[in-house]
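The structure's right below; bear with me while I get my questions together.
Removed: one protein chain of the complex. Kept in place: all other protein chains.
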Amino acid sequence: MTPSAAGPALVEKLVLANRILYRHGVVDGFGHASARHDGSSGHFLLARNMAPGLVRREDIVTFDLDGNALDAGGRRVYLERFIHAEIYRARADVRAIVHSHSPSVIPFGVTKQRLRPVFHMSGFLAEGSALFEIRDVAGDTDMLIGNGRLGVALAAALGSRSIVLMRGHGSTVVGASVEQAVYRAFYAEVNARLQLQARQLGKVTYLNAREAAKAAATNDTQLQRVWDLWTQEIGDVG
Amino acid sequence: MTPSAAGPALVEKLVLANRILYRHGVVDGFGHASARHDGSSGHFLLARNMAPGLVRREDIVTFDLDGNALDAGGRRVYLERFIHAEIYRARADVRAIVHSHSPSVIPFGVTKQRLRPVFHMSGFLAEGSALFEIRDVAGDTDMLIGNGRLGVALAAALGSRSIVLMRGHGSTVVGASVEQAVYRAFYAEVNARLQLQARQLGKVTYLNAREAAKAAATNDTQLQRVWDLWTQEIGDVG
Amino acid sequence: MTPSAAGPALVEKLVLANRILYRHGVVDGFGHASARHDGSSGHFLLARNMAPGLVRREDIVTFDLDGNALDAGGRRVYLERFIHAEIYRARADVRAIVHSHSPSVIPFGVTKQRLRPVFHMSGFLAEGSALFEIRDVAGDTDMLIGNGRLGVALAAALGSRSIVLMRGHGSTVVGASVEQAVYRAFYAEVNARLQLQARQLGKVTYLNAREAAKAAATNDTQLQRVWDLWTQEIGDVG
Partner (left out) sequence: MTPSAAGPALVEKLVLANRILYRHGVVDGFGHASARHDGSSGHFLLARNMAPGLVRREDIVTFDLDGNALDAGGRRVYLERFIHAEIYRARADVRAIVHSHSPSVIPFGVTKQRLRPVFHMSGFLAEGSALFEIRDVAGDTDMLIGNGRLGVALAAALGSRSIVLMRGHGSTVVGASVEQAVYRAFYAEVNARLQLQARQLGKVTYLNAREAAKAAATNDTQLQRVWDLWTQEIGDVG
């Protein structure tokens, strides 16, 4: 069933998310952000196949949870829309997703190291990052989540965590809102950089599970602060 | 007793401090700078709860040393105003404070390494950085200095030094003026980066205590040079 | 035989390539990009001797495969045009070349380490980078490919690969189009940074040969996405 149009505020928020992620180096010419449809939990919004830094309102397309575009109108869509589709299907709590090749996170995935919370800003890493090894489920591939079966496997690897590292590829972060998903994608990158440097200095005291959970809860009350900054830097999205 | 309004020059200086710290990557969407009230040593100025990079004159609020806002007018204030309140109470020599998650400093805190002066610009690190481990005073927390008791403990850890690293959180730098506190926050970050790199090359010859003290004294006569640069880059703060 | 003028679209593309490579830090004041002439496979286009970040349409000169400029009109040309000439002669499949001192790649050349594909974006590194040691062919030189004989030796070292590291100098990347050569030069630099960091974390799982080949094939279908971003950022090239 075709849902009614998504709310304009959500569409604008998703456009902003794309621009913010590019401006702050979480995505480059590749990577994508999505939001669950605010009028239908069985649909989500994602830009057509394009660089996130250029996304405008009219580039946002609606997809169902099988990865079918409802209103692409012949425009090319992302090969990896199944990342989003299958995570939205598996995780009712998720309302926004960021897939990126965020640079400092990649070295952790390819060495099968976990991201762990270095500081309170990354309390959402309490359980550590999950890891997805595509070889285990599909042998030698082009590394991309190009169909539903791979999307299902990725969602399974993610489990209940907030981030899954994808070996030789990138990572995917989930959130309960667009703001939270962008926040987490940004601070996963920051945390990775800090974790890499801290390891060079000596034994690292990470936040323990209770510290991380408490910090995450407090941070969630402060998301508007950084969202205001980031959106004001982007300005009008046209 | 309610103090008279702070001097407009001090308010402008504090606004500039916030903007400079963001522009130069010492703070991101979080972190804050304060100044002791120039008309009442029992009060201090601090922005309302917002990203430092967006602070304008009208966002500056007056607080007493218990962390109570006098003129917030219902606006949200920072959870961690107690960092400022308790350090101003404990240290009569301190007239400005910067709390940040300055990235290169974090790895030192979480590995319990001291910042030491690599070069003359960071002579203020002569005694090395102090370290605050919040677990020692409050067990598992959200890592934040969210009440006066934690503020007292942080101020005690700082002692007479110029900077205290906060494990799993960030750091706090103090100064005898807004310019000096901003200078120190900026060069603590620079020094951390240099110290991390120098350690990779071999045995580091740090400034000894007398070199550091002499360098710090000379640098204090040159603060205006860099303040002129930084403020001119910011331009009019509106 | 003098070819007719190159197509204006190709000339514009080459100007954009120069500007993009500077904007994204692949080249600095030095380095150069070329394209095989679209009307004569025995000629190629390359800017006159100048910083790539300043190149305009009128700076593009036509060369033959001996490195002779046809229309320089007395303007100085690059000392290292033989890099381009001899690779175009040796590799019929190559239609664009980027020579740079891209910073993260240099450490691999001087330690004789191979670049290997850390993630799918650098599937073109499947076979690893080739290495050129100029001492082996010419003893102690100024390190530059200043004549045809050195160009021939460099092309031989490159062989059928997509990138050759030049010890103590830089690297040269080839592509089947201007877009592909720019993409590869950009992601060779990104990959080098990732590879350096990943090695610090532990044993790296690189893409294997089949993964890399498949990823490269898929990426080639997505080049327009990043090219649109990069060209829009440059704007009008005058």
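For clarity, chains are labelled A, B and C in written order, and residue numbers in each chain start from 1.
Just so we're on the same page, contacts are C-beta pairs under 8 Å (C-beta built on N, C-alpha and C of every residue); 3 or more make two chains touch, one makes a residue touch a chain.
If you're wondering where the values come from, they're calculated on a predicted model, not measured in any experiment.
J.: In the intact complex, which of the presented chains make contact with the chain not displayed?
T.: Every shown chain touched by the left-out chain: B, C.
J.: Taking the entire complex into account, which one of B:91, B:120 or B:135 touches the absent chain?
T.: B:120
J.: Which of these touches the unseen chain: C:79, C:137 or C:176?
T.: C:79
J.: When the complex is taken as a whole, what residues of subunit B touch the one chain not shown?
T.: Counting only subunit B, the missing chain is touched by 117-121, 123, 190, 193-194, 197-198, 200-208, 210-211, 214-215, 217-218, 222, 225-226, 228-230, 232.
J.: Residue-wise, where is subunit C in contact with the chain that is not depicted?
T.: Missing-chain contacts on subunit C: residues 28-30, 49-51, 53-54, 79, 101, 103-104, 106-108, 110-113, 135, 140-144, 167-170, 196, 199-200.
In the analysis below, only the chains that are shown with their structure count from here on.
J.: How would one label the connectivity among the chains shown: line, ring, star, complete, or other?
T.: Basically the chains just string along in a line.
J.: Rotating subunit A so that its CA atoms sit on those of subunit B: what angle is that, to a multiple of 5 degrees?
T.: Angle of the fitting rotation, subunit A to subunit B: 90 degrees.
J.: Tell me, please, which chain's centre (mean of its C-alpha atoms) is farthest from the centre of subunit C?
T.: B
J.: Centroid from C-alpha atoms only, then distance subunit A to subunit B, rounded to Å. What do you get?
T.: 33
J.: How big is the gap, in whole Å, between where the Cα atoms of subunit B centre and where those of subunit C centre?
T.: Here subunit B and subunit C have centroids separated by 46 Å.
J.: What are the residues of subunit A that contact at least two other chains?
T.: 200 - these are the residues of subunit A that touch more than one other chain.
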